[in-house]
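Removed: one protein chain of the complex. Kept in place: all other protein chains.
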Amino acid sequence: MTEITTLLQIFIWGLTAGCIYVLMAVGLNMIFGVMKVVNFAHGEIMMLGAFASFGLYYYTGLNPYFLMLFSMVIIGVFGVMIERFGFRKVLGTGKLNEIFLSLGLIYILQNAAVKLWTDDIKKINSPYSSMTLDLGVLNITYDRIIAIAFTALILICLYLFLIRTDVGRALRATSQNHEAAMLMGVNVNHMYMLSFGIGAALAASAGTVHAILSPFNPYMGTIPGIMAFTVIIIGGLGSIPGAIIAGLMLGLVQNFTIFYFGGAWKEAVAFVLLIIVLVIRPTGIFGEEH
Amino acid sequence: MTVRELFGKYAVSSYSAYLLLVMIGLALPLVITDDFYNRIIILTFFYIMFSTSWNLLAYSGQASLGHAAFLGIGGFASTILIINGVTPVLGVFSGALAASLVGLFLGIICVRLKEWFLGLVTFGFAIIMAAVVNELSVFIEAINGILSAVGLSGNMDPHMLGGSLGIYSPDIVSRAQYYYLFFFAMVGTILASHLVIRSKIGFAFAAIRENQAEAGMMGVDITRYKLIAFMISTFMAGFAGALFAPYNYFINPEIFSIHNSFMPIIMTISGGIGTIGGPIIGALVINILWEQMGLWGMSIDRLLILGVILVLEILFLPKGLMPLIKKITDKVAGTTSRDMPL
Partner (left out) sequence: MKQAAVLAVEEINADGGVYVEEYGVKIPLKLVEGDTQTSPTEGVTAVERLITSENVVVLVGGFSSGVTLANQVPAAGKVPYIITGASSSQVTRRTEIDTSYFFHYCSTTDDYSQPILQFFVDELKPMVAADRDLKLALIYRDDAYGKGVIESSVAYIEDNSMPIELVAKEKYPTDETDFHTYLTKIAEAKPDAVYTVGFVKDTSSVYIQGQRDVGLNTLYMAVECNEDPAFYELLGEWGDGQLLESKFAPYAAEYTELMGPYKEAYLAKWDEMPGMMGADTYDGIYLAASAIERAGSLDRTQVRDAIKQTNEQEMLILLEGGNITFDEYNEISPIIFIEQMFWDEETEELKPVIVLPDSMKEQDFVLPDNYEIGG
């Protein structure tokens, strides 16, 4: 009989993995919500975030969690550029073009990273890496706690931003109805850039957290990027609460799948879940009927 | 009519262009004796087949991001059958059929899905297939890598397959046999694609692609045609896979790779999505570039460049190279082309 401690441990692993998914998925939803655009290369942006943080860490040696804020900004700006010079141009020419554009971006970003930094394995060492919190029932490393706490913090900040600030409200307005927002004086192009920037920054934070918890290389982002997609569809396109629930859920489901069925199904189970959701409730858990 | 107009009407019509290409294709092995270049050309034929199959599905508005799944199913199914004694020809077609049946299954799931949903599910499907095949290795030994050439030819002798197709000749090098095998398979695939697109079925595909709602209102049975598109396209892909597997002497789950799924997409888009010549030109150009860059030692760079090509295509040349080519042939012949697939 499996002990409770073991199950609790799996729960914690699933939760942390879920947090990374949540950061990615919320970012994707931001972009989709405002621009109705798909970016399969979101995982590569995550990877760039990891490398940006790594670069900063390598040269300054400062606390990587602190540096993460800077890399979020850097990658956020990068995201804005991708939107401005890439996606803005194909907006309206059909969804397929958006999909193909992002495919091209995957190849470019991934291989540019390999050229720049080689595909050797890198790691960011957190100053807390040896410290653990003993909860009696189990041990959690500080890094893991920080990851979970940070995710929660970001979500709260995002929530406040969207609800309480003018810019946030403009963003929400744009995501609901472009024309109405424009009529109200919102500069929609600015909103596009902002949403992409925020989305990219979130991906960068996910990448950094991932890089602190495990070694990485330029190929680290592709699967998490695709998984993020699965998450937002399961949660409901455009719904941030959906992304949070679905992200955490996926992390948990995957880890319990590994536990009960073995590692071979870890990726497949996400897609099986996706297919089930699409067949039963295509709009996702929290999605609205479009 | 002036001579020029006559010339334009017949000589530069797409049919004569194709006829010329076919004649060149038949004669090529006599000229190119280097095994390596032979292989490059054969690989190009393969990619043309695979891209054509993807293009057909995209023609019906369904852009699959996991077409490698069917390559693999065709490859594995046919190889396993042939290793166990089934005659090669039957094995190859059975493999294609298997791919088609699975394609039907996937199609049913995807009928109500559009664009990214479809893309994501097809992508995920390739991953699921890879996992499933991997797990099956417990029951079917050596899925870790089946020595497929052994399967197809029994004794590493491609003559066997050629023999059963009636093109066996003791004087021609075995390379030539694989060449003609792929050549005719490719021509067959292109022909089939052409026939489908020009038929009522193709018309329905186009209608669905352009505006699904309207097509429905006009009385087109959307589900039926979407599924037909899936079945034909995946049959072709499976067929290509069944021939591809023995050509590499070895098949393993790597065939389900994301790269294999993306190649036909890049190739078709470069050539011109939705046209018949598109996948051909695209596969030719991209594969030649790909191999040439490989020769220059640019293994990583060429991936990067593929991405750049795709992005530039989407941004600046979304219809691919076909319109450019048509413009050139128009100029030469003094005709104006209608904007229809070749």
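Order of writing sets the chain letters: A and B. Residues in each chain are counted from 1.
Keep in mind that, in the parts below, a residue touches a chain if its C-beta (ideal position, glycine included) is under 8 Å from a C-beta of that chain, and two chains touch if they have at least 3 such contacts.
Everything numeric in this text was worked out from a predicted model, so none of it was measured.
Visitor: Going by the contact rule already stated, which one of A:L91, A:L158, A:A264 or A:I285 would touch the omitted chain in the full complex?
Guide: Residue touching the absent chain, from the options given: A:A264.
Visitor: Contacts of chain A with the missing chain: which residues?
Guide: 2-3, 6, 9-10, 13-14, 17, 120-121, 123, 125, 129-130, 132, 139, 141, 144, 210, 213-217, 219-220, 223, 255-256, 258-259, 262-264, 266-267
Visitor: Can you name the residues of chain B that touch the chain not displayed here?
Guide: Output for chain B: 34-37, 39-40, 43, 134, 137, 144-145, 147, 149-150, 155-156, 248-252, 254, 257, 259, 291, 294-295, 297, 299.
By definition in this document, only the chains that are shown with their structure count from here on.
Visitor: CA centre of chain A versus CA centre of chain B: separation in Å?
Guide: Taking the mean C-alpha position of each chain, the two centres sit 34 Å apart.
Visitor: Sort out for me which residues of chain B touch chain A in the complex.
Guide: Residues of chain B touching chain A: 58, 63, 65, 109, 112-117, 119-121, 123-125, 127-128, 131-132, 134-135, 258, 262, 265-266, 269, 300-301, 303-304, 306-311, 313-315, 318.
Visitor: For a test of understanding, state which residues of chain A touch chain B in their complex under the given definition.
Guide: For chain A paired with chain B, touching residues are 38, 40, 86, 89-90, 93, 95-97, 99-101, 103-112, 114-115, 222, 226, 229-230, 233, 264-265, 267-268, 270-272, 274-275, 278-279, 282.
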